[in-house]
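Yeah, one chain of the complex is gone here, protein chain that is, but the others are all in their spots.
Each chain carries a letter (A and B) given by its place in the written order, and its residues are counted from 1.
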Amino acid sequence: MTMDTSEIFLKNCWYVAAWGHELVDGAKLARTILEKPVVMYRGESGKVVALDDRCCHRGAPLSMGRIEGDDLRCMYHGMKFNTSGKCIQIPGQDLIPPKLGVTSYPVVERDHLVWIWMGDPAKADPALILDYPPLSDPKWKGLPGYMHYDANWLYIVDNLADFAHLAFVHTKSLGGSEEYAYKTRHIAIERLPRSFKVERWNKDDDAPPYHKRVISDKSARVDRRNMAQMHIPGIFFMETMFAPAGAADSGNYEGARQYRNCQYMTPETRRTTHFFWNYLHDFDTGNPNITLSLYNSMVEGFLEDKALIEGQQRLMDADPDFKMLAIGADAALSHFRWTLAKLIKEEQREAQPLAA
Amino acid sequence: MTMDTSEIFLKNCWYVAAWGHELVDGAKLARTILEKPVVMYRGESGKVVALDDRCCHRGAPLSMGRIEGDDLRCMYHGMKFNTSGKCIQIPGQDLIPPKLGVTSYPVVERDHLVWIWMGDPAKADPALILDYPPLSDPKWKGLPGYMHYDANWLYIVDNLADFAHLAFVHTKSLGGSEEYAYKTRHIAIERLPRSFKVERWNKDDDAPPYHKRVISDKSARVDRRNMAQMHIPGIFFMETMFAPAGAADSGNYEGARQYRNCQYMTPETRRTTHFFWNYLHDFDTGNPNITLSLYNSMVEGFLEDKALIEGQQRLMDADPDFKMLAIGADAALSHFRWTLAKLIKEEQREAQPLAA
Partner (left out) sequence: MTMDTSEIFLKNCWYVAAWGHELVDGAKLARTILEKPVVMYRGESGKVVALDDRCCHRGAPLSMGRIEGDDLRCMYHGMKFNTSGKCIQIPGQDLIPPKLGVTSYPVVERDHLVWIWMGDPAKADPALILDYPPLSDPKWKGLPGYMHYDANWLYIVDNLADFAHLAFVHTKSLGGSEEYAYKTRHIAIERLPRSFKVERWNKDDDAPPYHKRVISDKSARVDRRNMAQMHIPGIFFMETMFAPAGAADSGNYEGARQYRNCQYMTPETRRTTHFFWNYLHDFDTGNPNITLSLYNSMVEGFLEDKALIEGQQRLMDADPDFKMLAIGADAALSHFRWTLAKLIKEEQREAQPLAA
């Protein structure tokens, strides 16, 4: 872990660090992000603060400390730090050397998400945060989820980059049929400077189990459309529509059901990931059982992914020299990995002082 | 684990990878062998197949896949591999690049054992397999056993190379008395090019507990003869005879009871081992309680070994520089380790291209 992480992580960008509800009741949430220990808490004013989770004095965990107003006190020798990380009190010592303090990370709470900036704070422009409107639109209902992965976040990005996996990994949960992998093709992959877009139709098929559970006519054939966009550094937005079979060709989507889905992959370390998500529906929103059913279906589906993805990680740990071979469906993930590598390289170059 | 393993393991030889009965009911057995992840399964035709347990595409575990006929389908994106490891289907893609595929390891199923060849497949001659006739002879009865060791396989080889350990490790199970170590000596150690043979008599002693449990005259004094052979890379065959005391000198073995025992040590990694065994008897073979009693006695005895051998490994892990000092009884194990090292060196030399 002492290794320089500049070649691994993109630092000058916003990552999801927590759901807002994780910071209630005086919680001091200790979470490692990009291999840095961070403590997050909500001050008395309601402001969320993120500090290095190590007292600058002897490295005691500040997450074992005490919130005082918006400040945090280390409960080892009582040193107190304000929201910008500056040490503002040392019990038993009158003078506080100005260099005493801990790193404070820029954070923004928006639409129930806590965003953090791990890179150069001068560049932490909140306008760069990628909002996902359904999260704040009362028309859409969903439950926020969190899962911890024992795997590098890019394996999760890979997973989301090719819907064919729905057919095999999620046959009985989110997918519905293996035919999905054979019948449907990518209608479009769009390569953008910091993302890719994929649109995929699956026509005239049974509804997948997770959708069946929340609709009444379970035998109706459907046309399914998935439109997804994956953004740097690992932010996934997807619109899903189930329309009566034939809709795709006729263009008449009457009676369609829609979902909105966001997923956030935040590296904990180079081989573990924080995974946040919400899967939202805009129909029957007065019925909390629908919301809960969809949440449970997602947990079921993500656990299927997790078993497989953590299997990849274990095999890669055992033999880091293993070489993957690309297939046609890898266009999206290849673009993403290539783009990310380029951005990391640029970031490194900028961070370096010019040679004399 | 990324280290080159060529100096550690002999590769061009057959190892026991599984008991045949481990591959029933569609099992996809994931087992690491010589630090390579292997998946084994029995195809519809009955043929046993062993493939690299990593899909060539994204490294997903093929042991999470599905057997189709004699082939195996990865259940991530649905790629299908035949028994030789060649990729024969990619759902949603018509053309399959010829280089797509996974390593297929030569396997032979014989006498309930599945043998695997981890080295150059061109050299995988089934005639090189060391058969143990009692395993297929209906006259001999026994139950196949498996145990996992957190220790390098050579510590188990060492253990089997000196019967004096019966006296101290197995006093109350397989040994019987500490006198065994003092009274008996090696009658013969024979050093062969790929093995050693040891014969040891223990005269006029009580029967050891495990033998007493399966005979009626528990107080009779016995002459005990162990004749063992340890083969490269870690295959142990032993004939044990308990004859009425005096038989050793008179040559009259009437009333003797005999056992046949095979043990197979297959490296999982440089510090863990797969251990297979069978302990067979040719008397009272109609009584399954005898067979079960012997099986249980062996488990008891092997657990005694395991506690000690894993202790050795832990101490060696903590200080790999520890130097062992030889005693007289180490002749057999020294020959074996020296022979194995020589064979590994030869294998490496052959594998290297000639210098220009």
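What we mean here is this: contacts are C-beta pairs under 8 Å (C-beta built on N, C-alpha and C of every residue); 3 or more make two chains touch, one makes a residue touch a chain.
This one's a predicted model, so the numbers in the text were calculated from it and none came from an experiment.
Enquirer: Among A:11, A:28, A:54 or A:211, choose the residue that contacts the chain missing from this document, as touch is defined above.
Expert: A:54
Enquirer: Touch as defined at the start, partner being the missing chain; which of B:35, B:71 or B:162 qualifies?
Expert: B:162
Enquirer: So which of B:25, B:94, B:254 or B:319 would be touching the chain we can't see?
Expert: B:319
Enquirer: Across the whole complex, list the residues on chain A that are touched by the chain not included here.
Expert: Residues in contact with the chain left out: 1-2, 32, 35-37, 53-54, 56-61, 64, 73-79, 90-93, 97, 99-100.
Enquirer: When the complex is taken as a whole, what residues of chain B touch the one chain not shown?
Expert: 155, 158, 162, 164-165, 167-169, 178, 181-182, 184-185, 307-308, 311-312, 315-322, 324-329
Please note the rule applied: only the chains that are shown with their structure count from here on.
Enquirer: Between chain A and chain B, what distance separates the C-alpha centroids? Give it in angstrom.
Expert: Computed value for the inter-centroid distance: 47 Å.
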